[in-house]
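Here the complex is missing a single protein chain, while all its other protein chains stay put.
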Amino acid sequence: MAPRIVALTAAGQGVALIVAPRVVALIAALAVAGLTLGPVGAVLLRAGGWGALGPGDGQALRFTLVQALLSAGVSVALAMPVARGLARRRFPGRGALVALMGAPFILPVIVAVLGLIAVFGQNGLVNGALRALGLPEMTIYGIHGVVLAHVFFNLPLAVRLLLQGWLAIPAERFRLAASLGLTRGALFRVLELPMLLRIAPGAFAVIFVICLSSFAVALTLGGGPKATTVELAIYQAVRFDFDLGRAALLSVIQLALALSAGLVALKLGAGSGFGAGLDRGVTRWDGQGVWARSADALWIVLAALFLLAPLLMVGLRGLTGLVLLGPGTWIAAGHSVSVALVSTALCILWALPLATRRGELLGLAGIALSPLVLGTGLFLIVRPFANPFALALPVTALVNALVSLPFALRILRPEAEAVRADYRRLAQALGLTPLAWLRLVLLPRLRRPLGFAAGLTAALSMGDLGVIALFADPDRATLPLQVYRLMGSYQMAAAAGAALLLLILSFGAFWMFDRGGRVNADT
Amino acid sequence: MKATIFAAGLLSASAALAETPVLTVYAGDSIVSEWGPGPRIEEMFEAQCNCDLQFKPGDLLPRLLLEGDRTEADIVFGLNTDVTRKARESGLFAPHNVDLSPLTLPIAWEDEIFLPYNYGHTAFIYNTERLPEPPASFDALLEAPDDLKIVIQDPRSSVSGLATVLWMQAVYGDKAEEAWEKLAPKILTVTKGWSESYGLFTDGEADMVMSYTTSPAYHIIAEGDRSKKAAIFPEGHYFMVELAAKVASTDQPELADQFMAFLLSEPFQEMIATGNWSIPAALPREKWPEGFQELELPEKVLFYSEDEAAALRDEAIEAWRRALSR
Partner (left out) sequence: MLTLEGLVFRAGAYALSADLALAPGRRVAVIGPSGAGKSTLLDLIAGFRRPERGRILWLGQDITGAPPDRRPVAMLFQENNLFPHLDLRRNLGLALRPDGGRLRRGEDIAVEEALARVGLDGMAERRPGALSGGQQSRAALARVLLQARPIIALDEPFAALGPALKAEMLDLVRDVAGELGALVLLVSHDPQDARRFAEEVVLVAEGAAQAPVATETLFADPPEALRAYLGG
């Protein structure tokens, strides 16, 4: 009997496996809440109360909502056929294409806008072709231009999220469908529709929230004050009127909109996963007809053209500028790379314990909060304790991590939940320690989404201008800031070169992490 | 033992610091960049002051207002007239004590706190190869066919955008809203800042861009390109000046005074033209760099005092917003 008693008392990690993650999750959640509500509170405290809305704020709110709904809707709708095509076709270069098509999402706004204008602008490729054919020209300026740009930015994200959903349907299900001889419609209803209903609302919500706080895109392509967003009103309040009360009020409205969108999406996106399945590449038997093949091919080609042509233009414009880059730009590039690495580590550490329904909702606050209010609030909080100049890079890294959190969570949550559903009991029965669970089960099982999330975070941090305006240090500029500085000093060619460098670095970082997550992940 | 060594090190370090006082200058981002005048200002001033001049970039006034009198700034460099009123009311700045007689501005300037170091005027820039016959006046621009496309900046997010609105107000007064309505179909788009607009223009998106009378000087001097010109209107052009001021709470008052005086000195004034691509505030035209002497400048210069501008500003922006929202 003696050894049995030992067996009875020796372990006891099951409790730790439940309690420890909760504690960590609570700390992570408090950090997010503190970093979003804290700055708003600080701004509000400084302002001495809420301000009043200005003239035109109502119109701005309306426009913000409309453009965000349209942008998110169009992005997700277009992503469906493209992701399906990519999910069921195998062709040489597919992996590279999927990776490349993700690039627009990680581009700094101004670079992407100039790339889009080079294709769709007055003087762009499309109008050049239309002129040559004697057809009427198009204009990119107006609400459709804003939506076009937002779709350009966010279609890649939507495609990737949906593609992930498609690949997560176990091969066994498709095999079953094939053996049952399900029709295309039946297969869609039985397998694909439930997946879409589960994934699409979340993708919609994330994109909606990103577009809520859009500023430069809406302004540049919107064609005028008709296209004013809430974020511009906040900018005006902080930088020109120094009306912090109004800025706080507007940013809370924006935050409330985003969280409502998140709540609705979570409600709609509830539902079960697909179980573990075995880690084998998905082979599909459906969609082999000529029509299905041509339709897939057409969607893939169209999406690739739409996403890659502006990138190509950014590349061409920047090529000559690359040689003009001075040492300052290279140093800035170095800063950007280190900031990106730190942000990535921080964001992943943050995301793992928060990869739950409530965590994801909370995470949305990170992108929903106006960067300007965030920066101003952090400045007010940090200022009594430390010199904000010295903290320029750490604060940038922290804010980038916070801003990337919703994307990391969107990517990680479904798979983290699946891992928990499939292996939690086994781990409990074995009495795995929390660390062993993390190291041996959670991290290895999440390799693929972790790589994707880390790549995205790294790239976003590389390209994001964030809150640096108040936390600037002359010797520690980041590359996006350098692009703006160059443009502000008439150095348009050098700016294009720096933008290309930024594109290369962002994309390189994304590719490396994403690749790292996928290598050997199939076995 | 270790503690003593550490303390000794600290003492000698602070002693070394005490030997070279630090002058902290808050300046705009474009000033501080390697392409801006910042590095040359630092070099020139440090040669004469036996001090360490440190530029800190970022938002100038919002930042200073947030910091209040605990700011470490000694000088703020790069303010515009649209914020001077707010800045003055804050009480954070001290008189500059600089003799203003060397100023060569096209308007009278007697401000004892804000010291101008360079200036320019609002102007629409065009490309002579693309637009051989630009509108000859503001009226002509309003009446031009709608396929003439211009790019402007948003007055709510950009200094030059606000200057544009005030320019329109100064030329058309009560009729400014109607004027904006006439201009509206020609406005290709409105951007957040000057950089985006100018980028669109150099990419050939628009025929004209809202910029400064001094912009052609950059193309002439740096690129040898004489095709970019400012359209000069007889109705007049709005005056845009850049200012520096001494922070009242400075712990280096003598150095700060020395820096303020340095701003109107000839070496600085000769440098700032090509350093900041603007007209020196205290240098006769014959001493301007060659490219600047070629510039076409307006005969009539429009300007609102800060009190006038403050009174007009909100309504001028609203008129712009209403007209362009239709």
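Letters A and B mark the chains in the order given here, with residues in each chain numbered from 1 onward.
By definition in this document, a contact is a pair of C-beta atoms (placed from the backbone, for glycine too) under 8 Å apart; a residue touches a chain by one contact, two chains touch by 3 or more.
Note that the structure is a prediction, hence the values are computed from the model and not measured.
One chain is not depicted; across the entire complex it touches A. Within the complete assembly, A:V441 is the residue of A:I367, A:V441 or A:A477 that touches the hidden chain.
Which of A:G38, A:P194, A:G245 or A:G431 touches the hidden chain is settled by the complete complex: it is A:G431. For chain A, the residues touching the absent chain in the complete assembly are 1, 3-4, 7-9, 11-15, 18, 276, 278-280, 422-423, 425-426, 428-433, 435-436, 439-441, 444-445, 523.
The rule is simple: only the chains that are shown with their structure count from here on.
Between chain A and chain B, the centres computed from C-alpha atoms are 36 Å apart.
For chain A in complex with chain B, the residues that touch the partner chain are 46, 55-56, 59, 110, 113-114, 117-118, 121-123, 141, 215-216, 219-226, 228, 232-233, 235-236, 238-240, 242, 326-328, 376, 379-380, 383, 387, 389, 468-474, 477, 481-482, 484-492, 494-495. Partner chain A is touched in their complex by these residues of chain B: 29-30, 32-36, 38, 54-59, 61-63, 65-67, 72, 82, 86, 149, 154, 156-157, 162, 184, 187-196, 198-200, 202-206, 215, 218, 222, 277, 318, 320-321, 324-325.
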